[in-house]
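My questions all concern the structure below.
Every protein chain but one is kept in place in this view of the complex.
Entry: chain A
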């Protein structure tokens, strides 16, 4: 089985994240880049599927040069090879643009199963799996906390508010996973050293036959017009109870139209 797992480099959630003042996109140089946490679960699931059914795992990432750290991490965990989609023309792509770029690349490199984390910690749109499936014209099985492959059939448990749905489809397909699905492995020293020798193919917009008019900041359907730091929380009003505390609380609630 030819499994492609999409990973994204995101700014470390433990550090302060910033937008750039010039084009109002995420400032990727302001914070350390780390693997999007949910993508580690996706890599782990891809590796487990490979270990159970054979085949190989390809890591696919789109991002600037420094996203190669993220590729290295996924390769160290045990993925076999990687494709790095890197091109200045891709900078600022929204979810639609990103899904176009990734779909084109996936068509080019081929796949039986695409595995993604269910969302990224920076953009948090959570729509990429669905968009990819649509663009690739294959079934989407999203928010999986369990994945089973049997021949060309795939079944997942899709997490819902009330429990889970069983969703079945046939390969090729796109799956997105939630963090309950597994416990991602830590790369071993051997894995880290082996990753050095694994092939990483770099592709640009032209190589992957991506329509440049559909990607990049200028083509984004969503636009950041302005941004500001969240204002510090104003100090609350302290009401001293002089026997009329209940009435004052009621007045406050009434002023906010709660009662």
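Quick note on the criterion: a residue touches a chain if its C-beta (ideal position, glycine included) is under 8 Å from a C-beta of that chain, and two chains touch if they have at least 3 such contacts; residues count from 1.
The rule we apply is simple: contacts and distances are computed from a predicted model.
From the set "Putative acyl-CoA dehydrogenase FadE", "Cytochrome c oxidase subunit 1", "FAD-binding oxidoreductase" or "Tricarboxylate transporter", the protein name that UniProt assigns to the chain left out of the figure is "Putative acyl-CoA dehydrogenase FadE". Note on the undisplayed chain: of the listed residues A:27, A:69 or A:94, the one touching it is A:69. Contact with the undisplayed chain is limited, among A:193, A:213 or A:249, to A:193.
Contacts to the hidden chain, counted on chain A, fall at residues 69, 72-73, 76, 186-190, 192-193, 195-196.
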